[in-house]
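Here is subunit A:
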Amino acid sequence: MAVLFLAAALAGCAESEIPQGMRILDGDPETGARHIREYGCPACHTIPGIRSAKGIVGPPLNKFALRAYITGQYPNTPDNLVRWIMDAPAMAPQTPMPDMGIPEDEARHIAAYLYTLR
Partner candidate 1 sequence: MNVIDRDSLVGMVAGPLVWGAHFLTCYIAIAVACAFEFETGGPGEWGTVKTILLAVTGIALALIAVLILLAWHRWMQAGGFEKPRDSTQARHQFMAVGGLLLCFLSVVAVIYAAVPLFFLPACQ
Partner candidate 2 sequence: MTFRSARDLEEADRRDPGLRQLRSTWAPPKGFARLKEINNTFIGMLYVLTGIFFFVVAGILAALIRAQLAVPENDLISADWYNQIFTMHGTTMMFLFAVPMMEAIAIFVIPQLLGARDLPFPRVSAYGYWAYLLGGLMVLTSLLFKVAPDGGWFMYVPLTGPEYSPGYGPDFWLLGIGFIEVAAIAASIELIIGILKFRPPGMSMDRMPIFAWYMLVFGFMILLGFPPLVLGDILLEVERAFDWPFYDADRGGDPLLWQHLFWLFGHPEVYIIFLPGAGVLSTVIPVFARAPLAGYVWVVLAAVGTGFLSFGLWVHHMYTTGIPVMSLSFFSAASLAVAIPSGIQVFAWIATIWSGPGVLFRAPMLYALGAIFIFVAGGLTGVMVALVPVDFQVHDTYFVVAHFHYVLFGGAVMPVFAALHYWTPLVTGRLMSETLGRWSFGLIFLGFNVAFFPMHLTGLRGMPRRVYTYPADLGWDWLNMISSIGAYMVAAGVAVFLWDWLYWHRKHGQVAGYNPWNAGTLEWHSVTPSTNFSMRSVPIVSSTYPLWDEPELGDRVDRGEFYLPDSPDERRKTLRTGSVMGEPRQVIFLPHPAWSPIIAAIGTATFFGLAIFKLWWLCAAAALVIIIAGIIWMWDAEPLPAPNRYDVGRGETLPVHINGADTHGFWAMALLLIFDAAAFVSLIFSALFLWTVNRDLSPPVPEAEPGWALAAAGLAVLASVFFRLGAFANRRGSMIGLVLGPLAGLPAMFASGGALMGSLFDAGISPTENAFSAVYWTFAGWTGFHIGVGTIFIFYTLARALAGKVTPERRQSVMNVELFWHFTTGLALVSLIMIHLWPRVI
């Protein structure tokens, strides 16, 4: 509950600050935060605002909205990010991040949440 509240608050203030190009127009950060936990992102990533997310397998996702590249290869654009979340191995065959079968709408919510992290 508290997490969602926090996430919502973050989303609220982030709305105006996110650069135009990074907005996921139909993504809801609050829903995204829930999906992040459902799909088990916390097992590998440390994600601010998600309490259980203290993983050390993948890179930490703090200030994600400010990062320039995804996995060091792709510009951090909404399209790339959504594609990455949906099927990372398709973009980088050597990545340890599995294809978790996340449908596009849910990936958008997740991306929306990640873009609230500044």
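Candidate entries met the following condition: all candidates are chains of the complex that A comes from, given by their letters.
In this text, a contact is a pair of C-beta atoms (placed from the backbone, for glycine too) under 8 Å apart; a residue touches a chain by one contact, two chains touch by 3 or more; residues count from 1.
Keep in mind the model is a prediction, meaning the values are calculated, not measured.
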item: Direct contact with subunit A in this complex, candidates 1 or 2; value: 2
item: Residue ranges of subunit A touching candidate 2 (in the complex, touch as defined); value: 1-3, 51-52, 54
